[in-house]
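Missing here is one protein chain; the remaining ones are kept as they sit in the complex.
Chain lettering (A, B and C) follows the sequence in which the chains are written, and residue indices restart at 1 in each chain.
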Amino acid sequence: MSERAEAIAAKVEAFVRETVFPYEKDPRATSHGPTDELVQEMRAKAGAAGVLTPHILSDGSHLNQRETAIVLKKSGLSPLGPLAVNTMAPDEGNIYLLGKVGTPEQQRRFLDRLVSGESRSAFFMTEPASEGGAGSDPSMMRTTCRLDGNHWVIDGRKAFITGAQGAKVGIVMAKAEEGACMFLVDLPDPAIRIERLLETIDSSMPGGHAVVAIDNLRVPADQMLGAAGEGFKYAQVRLSPARLSHCMRWHGCATRAQEIATDYACRREAFGKKLVDHEGVGFMLAENLIDLKQAELMIDWCADVLDSGSLGTVESSMAKVAVSEALYRVADRCVQVMGGTGVSGDTVVEQIFREIRAFRIYDGPTEVHKWSLAKKIKRDHAR
Amino acid sequence: MSERAEAIAAKVEAFVRETVFPYEKDPRATSHGPTDELVQEMRAKAGAAGVLTPHILSDGSHLNQRETAIVLKKSGLSPLGPLAVNTMAPDEGNIYLLGKVGTPEQQRRFLDRLVSGESRSAFFMTEPASEGGAGSDPSMMRTTCRLDGNHWVIDGRKAFITGAQGAKVGIVMAKAEEGACMFLVDLPDPAIRIERLLETIDSSMPGGHAVVAIDNLRVPADQMLGAAGEGFKYAQVRLSPARLSHCMRWHGCATRAQEIATDYACRREAFGKKLVDHEGVGFMLAENLIDLKQAELMIDWCADVLDSGSLGTVESSMAKVAVSEALYRVADRCVQVMGGTGVSGDTVVEQIFREIRAFRIYDGPTEVHKWSLAKKIKRDHAR
Amino acid sequence: MSERAEAIAAKVEAFVRETVFPYEKDPRATSHGPTDELVQEMRAKAGAAGVLTPHILSDGSHLNQRETAIVLKKSGLSPLGPLAVNTMAPDEGNIYLLGKVGTPEQQRRFLDRLVSGESRSAFFMTEPASEGGAGSDPSMMRTTCRLDGNHWVIDGRKAFITGAQGAKVGIVMAKAEEGACMFLVDLPDPAIRIERLLETIDSSMPGGHAVVAIDNLRVPADQMLGAAGEGFKYAQVRLSPARLSHCMRWHGCATRAQEIATDYACRREAFGKKLVDHEGVGFMLAENLIDLKQAELMIDWCADVLDSGSLGTVESSMAKVAVSEALYRVADRCVQVMGGTGVSGDTVVEQIFREIRAFRIYDGPTEVHKWSLAKKIKRDHAR
Partner (left out) sequence: MSERAEAIAAKVEAFVRETVFPYEKDPRATSHGPTDELVQEMRAKAGAAGVLTPHILSDGSHLNQRETAIVLKKSGLSPLGPLAVNTMAPDEGNIYLLGKVGTPEQQRRFLDRLVSGESRSAFFMTEPASEGGAGSDPSMMRTTCRLDGNHWVIDGRKAFITGAQGAKVGIVMAKAEEGACMFLVDLPDPAIRIERLLETIDSSMPGGHAVVAIDNLRVPADQMLGAAGEGFKYAQVRLSPARLSHCMRWHGCATRAQEIATDYACRREAFGKKLVDHEGVGFMLAENLIDLKQAELMIDWCADVLDSGSLGTVESSMAKVAVSEALYRVADRCVQVMGGTGVSGDTVVEQIFREIRAFRIYDGPTEVHKWSLAKKIKRDHAR
């Protein structure tokens, strides 16, 4: 399709296979994600190989979404790949948002070091469900901000803040009288305290997922991102591309799992023949082939919608549900095909399974998306 | 995408909605399919509306597969639609095959009246499974042909021959010493005796599905289609486009079911609110939205593969499994959403459900396709 | 377990296999169910074989639910079996209700001829969903009754009234000021007009399913069943046993489908070996084995709950969902195992599939039961 994207993707794939795969057994890849030391070590190599932040061109322009898909799928062949080449969440989405809404000055101060891979960032939106907070329902946001002279003062608590630990740049969302607002902040900041890191089933995100208390955080007014009261609009701008880039990366992961499971099934024998020659196994691999293709087509379709200029809220909901559920089926079948080896850490399939289990919940659980799609169906009927 | 295809499809859709839908309650739409009287009555109107055999242009050229999809989906909005506009199986596939392999003389004698919608045709390939015959396994074909002077003599039995009853043109497959052969025959012919019509769960095919005895059928040598021994190759040529056109038509059917179920759910109340406002119902409609989109994307992808010149055997297997299973889930959910009305003939949803149940078996059951995909996965790994 | 029940069941099974199976191809088994002529012909033979109304003993006492399960499963081995031996819906439930609530005089006038199999009955409860009526939600009942001297006058419309056509006894439900009431009526009655028979996907019920208008029906006051205002309570009494007897009969049907599919798979070859030796087929039969066992265990568990004296509303909801969905999976896999033969009327599997599809909706769609189970979970948590 796109020759430039294909060329970039080929380089990324070679880098991930040759250089990143061996890091998968590195002890610095902890259950709270790789350490920043490991991230920086991989990024140095990615820089040398010319594959760092590969979806952003040297002139600062971005590949379009359809092209991005080609590249990000390859970066996702390892859970460590997106970190190594700087295509991971939440940075990829934060970069996108800053590119769209940030002032030149804000971009100079906060964006450039994200694009270069020098710093990591975090997006402070979701709040603790257990205290009557937002969870998946943004209308329940409780974190507040108020203008005090030339500063905004922010108070509240945030939960499931991916990468907060170790991040150097933060985008914080809070509610003012005018509505939701977004702020850029340098991290760490003593007013943003990491209460604890969640233990989660996934383990690919550097800095893990944190619960954070924001206590009297004072942000200079010129660090507001965009205009006051427009926070939800910006969240919408970030939303669909960020969702879709999850789909892209995890498609790469699931593809890798299928490679490993296929290799396993083609080599190993049981009950008198190769595993792959047992229909019980071969059919699972065939179903994976179909699911991976369908997921790819959904990603490409949604990418085209976004590239046409639409917000793509409905389409990215559809893609998120379809892709996360399909890739999960793929990962689950790969585990099952591999038996005891599948549930062990002897291959990366076990981790991929855990990562994709979380994907069915991150960025909106399947059920929340179905709920909003049902609303849309009703709206369309009323017309 | 294609403006000409969009324009044709719009005319077909208008015709099917306005003219064909009312025929769905016509008593001539029997459990063995519509009578030929009904077919001809609808075709006369389709001719007048300029939508007869709409995927073949006036110069005899065909829309490509991607364009055909746009048109055939619209024709499928009613189970009667493909009959009315002459896009149905097995004629659509037979027309395609004759266009590719037939001599000009054969095309003049057999093809023209199919394109004009004047005659129907049947494809005599599958054999009775219950007698150790072929079923889904073409290697087990038992019908034979042998040259006797200037004629071929054919003997055997065929099963599940769609539309044989009432067809005027037949394509008969048989095995010679050279391998499989195909023959064009005028029907009816006393040597081809319809033993019985099967009662089947579907009811949209005119002529139903027949079990046929072929007893000393003598066919002039110039009615052989293509060359002796090449029959399986021609079957392959016909195979993928025919499979895919099933997917297109049935996609239209399932879309119709979703329209009806949505309308039902948006109008009717139970337990204190509109059905669509019950998540148990709304989620099913949302899942349908996703399944329909995925099925459409698989069809378009496979169409592109065919349009690129590939036989598309693997891709059409993948599409057939994915699309038939997805559309079946759609139809099943529509029935469920509509409760008692869903299992009644009060709407066409009940018939659509039955048609698509059969689709999971016709043109190769899901399991046969998975079996061949598993073989492909193994082959690819060996490379 | 119960020797007397096992002995009765053995006789019923022998009768159904030897005498009823051959009737499955009888043309009098129409798409609106068997004709009454056919029903009476089979019942005469059942009477002679000593298996008519086998769950009611000669002294008028009933087998308990656990024993009834043993017998009704065997009667269900053919879709015609319950009709032949008089264990079918709605009669079985009506008999149960009349036995519990009817006065001796009412039992003499209405019950005895049902137990003897001489007459059929209908239960007039559900109303047309399409007119804002009740569907699965009994609180929306619109049919009214009012006392006029010594008679009750009933007006309304009923839908999906199984067996109304040809029934001699009716139980009619209507709303008075006091609440819901039930009435016993002789049929036919000119004030109860069958507007039309629904075409439905199932075809085992004699008299099919009717839409009925009740226009100024006058019922003598002594034909009220039980007390005024207690109608919903009686409906509850009938509800769980009737639901469960559906599960029993359809378990028999699905068991039959498994027998036929197993036989097919063990005899027929494709792609070089017996179908059953293809894991793709063998696994489906294995899944059926498990599903049939689980369904049986759910039936027995719920039967024990009812036999302990509980209304079993929750348990019969659980059983209905679990059993109908499990048996449907069984029937669907049997169709799939048998390929083209599975969707044809060559065996009874195709009909069984259609019957059980309807079962997922009849007596409350799966979703309505899940809805009420979720309410129960919430109630239990609140305690």
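Just so it is clear, a residue touches a chain if its C-beta (ideal position, glycine included) is under 8 Å from a C-beta of that chain, and two chains touch if they have at least 3 such contacts.
As the structure is a prediction and not an experimental result, all values here were calculated from the model.
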Could you tell which one of A:Pro82, A:Gly117 or A:Gly342 touches the chain left off the display? A:Gly342
Among the options C:Ile201, C:Val321 or C:Met338, which residue touches the chain absent from this view? C:Val321
Touching the missing chain, which residues of chain A? 31, 126, 129-130, 132, 135-137, 139-140, 159-160, 198-202, 209, 268-271, 278, 280-281, 335-336, 339-346, 350, 353-354, 357-358, 360-362, 365-367, 370-371
Which positions on chain C touch the chain that was left off? 262-263, 266, 274, 276-277, 279, 281-283, 285-287, 289-290, 293-294, 297-298, 301, 318, 321-322, 367, 369-371, 373-375, 377-378, 381-382
If you put the missing chain back, which residues of chain B would it touch? 278-280, 283
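Methods note: only the chains that are shown with their structure count from here on.
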Shared interface numbering between chain B and chain A [over half = same, under half = different]: same
Averaging over Cα atoms per chain, report the distance between chain A and chain C in Å. 52
Any chance you could list the residues of chain C touching two or more other chains? 278, 280
